[in-house]
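This report concerns only the one structure given below.
With one protein chain removed, the remaining protein chains of the complex are shown where they sit.
Moving on, here comes chain A:
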Amino acid sequence: MVALFAVWEGAVRFFGIREFLLPAPSAIWAATASVWPTVLQHTLATLGTVLGGFAASVLVSLPLAMLIASSPAVSAALYPLLVVTQSIPKVALAPILIIALGANEAPRIIVTFLVAFFPLVVGTVAGLLATPPELIELGRACRAGRVQELLRIRLPFAVPFVFSGLKVAAALSVVGAVVAEFVGADAGLGYLIQTSMAFFRTPLAYGAVVILALLGILLFQAVALAERVFFPWSSGAAQAPPAA
């Protein structure tokens, strides 16, 4: 990482590359630090959208996954719809949503949600259906009903799968938020990138990109940490072979 930045810095200085084409890391830092209150404000705006979209993904995906896993008929009815939402480019959808819902936070959160939720649904469904038949049979032998089976056996079993879905969703939430901000926003890092580039303030745009990357990493790590703290048996459990 450090070497990369050093080579970058050196190359820019040595070849005299002009700043609006490729700014040196030092220039990026300087440009970003000089307006840090504004940058912070934009970062918080983006963070709000990211967390809102991520939360919406979780709230919708988990019940949806349970519904899909509950019966092949429901699955056959819902999956094509979900695939349709994934085939529509969100960049194309964003302006339509903004016209329909107004230029406020709601369309941005919806776009973020649309970008992020799918892997979470797919992961959770996979986990619910991957429950070993022996565990299901154990539940049946203990006279567990369908709801009990879902909540006490299938759902806990799916936790490692849910968390791999959550990690992907966390990273995608950042992407979704920026897509939404590119199309219609008056704040946020996506908005900052667009306005900076419009005025050839390339270093500041690069600074915003770096912050976005950091946000993604941070959110991903937060999910990983939550998994280790609250579900210690889950981390690596899906892959770990049983002790022989």
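By our rule, contacts are C-beta pairs under 8 Å (C-beta built on N, C-alpha and C of every residue); 3 or more make two chains touch, one makes a residue touch a chain; residues count from 1.
Heads up, the rule we're going with is that contacts and distances are computed from a predicted model.
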item: Hidden subunit of the complex - UniProt protein name among "MoxR-like ATPase", "Nitrate ABC transporter, ATP-binding protein", "Phosphate transport system permease protein PstA" or "Subunit PaaJ of phenylacetate-CoA oxygenase"; value: "Nitrate ABC transporter, ATP-binding protein"
item: Residue in contact with the excluded chain [from A:P25, A:P156 or A:G216]; value: A:P156
item: Absent-chain contact - pick from A:A33, A:I99, A:L138 or A:I217; value: A:L138
item: Residues from chain A at the interface with the omitted partner, ascending; value: 132, 134-135, 137-144, 148, 152-153, 156-157, 159, 231, 233-234, 237, 240, 242-244
